[in-house]
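Only one protein chain is missing from this complex, and each of the others stays in its spot.
For chain A:
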Amino acid sequence: MKKTTNKSTEELVDNFKELRNEVRNFIDEEKAKGTFEPQCDSWLGGVSTEFSHKLGKRGWVGMTWPKKYGGSGKSALARFVVTEELLAAGAPIAAHWVADRQSGALLLKYGTEEQRKYYLPKIASGESYFVIGLSEPNSGSDLASLSTVAEKVDGGWVLNGSKLWTSGAHYSHYMIGLVRTSPQDSNNRHGGLSQFIIDLTNPGVTVRPIHLMTGEHHFNEVILDNVFIPENQIVGEIGNGWTQGMAELAYERSGPERFLSTFPLLVELLRVIQVDPDRFAKIEVGKLVSRLWILRKMSISVATLLENGETPNLMAALVKDLGTQFEKQIAETSRLLVSSNPSVTSPFSSAFERRLAEAILHSPGFTLRGGTTEILRGIIAKEVVAK
């Protein structure tokens, strides 16, 4: 592992210098044009289909996929560079985020050739958006208890049930839903589940908004009422949905979005305190910087292991656990170092106050989405004991 980390480190410096500069120049140009104001949690809250198109045109969506599917055939580390630059800048990348990170990767691995040819180029162009259909009203952390069902009919399946917390379903095109294709079996809790591509414009699909406590609209409930899904929209094998979904978890949990959600606040904090930094401020900033550094290193090690075909689930869970605590810590340290009136709505608020308000108001989600801290710690402890 040491050797591979070493290699990845060198690669990040040498091979990606050009790519990194290219992304930075692009961001600078866009900021100069006033395309976006940096914001916290921009991979959930920063929705700009226009911006997603621009990234698609540059080959920065689906960039690890083969060229024949519209990708750029780049390495996972190249993608790491692009995404971390966009996240650090607080750029609006939410629209295509799930499709790029997760859905496309899933289809590439388990999809049929027909599915890949149809969906991947659209995703890579930054024009086709996906949502994750996992949680349900009665199934959260205990996902295997889910009850949305698919019933076999001629030529396909009929789905009934509902999926919750589907971020972006109101502007996205498809949902990859995990649903039950055979009854619950207490001896095989993870069996009998399958993944379907659900076109959100299908008859019988209702997208009901669920507003965050800030009033923002990201979450939805997607209600499926006798929705017919043709056979060719099954992902992978019937009954293999759990395994297929879990295989992607290491990607989902270890990326730079798990520790950079509040980075734009940290930048504003530095802007405010640079005027007259006292010893306390320096110490607190120094601690945050060292934490950020180690989290990034851990995240890069996972990316490298994944690139080499390993599935470092333990390390990925650690990155998410520590990373999301860190995202919250930035907000806490900021409010204690600089007295202010954080607000997202007040017309007089400074950039620091807006970023702080975003960070605080979005913070509950950091340690919930993608596996709660409690679920992650259970996974980590079991792996540690099993070693």
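We take it that a residue touches a chain if its C-beta (ideal position, glycine included) is under 8 Å from a C-beta of that chain, and two chains touch if they have at least 3 such contacts; residues count from 1.
Methods note: contacts and distances are computed from a predicted model.
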UniProt names the one chain left off this complex as which of "Molybdopterin synthase sulfur carrier subunit", "Acyl-CoA dehydrogenase", "Transcriptional regulator" or "Multisubunit potassium/proton antiporter PhaC subunit"? "Acyl-CoA dehydrogenase"
Who touches the missing chain here, A:25, A:141, A:232 or A:274? A:274
Can you tell me which of A:150, A:266 or A:344 touches the chain that was removed from the display? A:266
Out of A:322, A:338 or A:368, which residue would touch the omitted chain in the full complex? A:322
Write the list of chain A residues that the hidden chain touches. 1-2, 5-6, 9-10, 12-13, 20, 84, 88-89, 263, 266-268, 270-271, 273-274, 277, 279, 281-287, 289-294, 296-298, 301, 314-315, 318, 321-322, 374, 376-378, 380-382, 384-385, 387
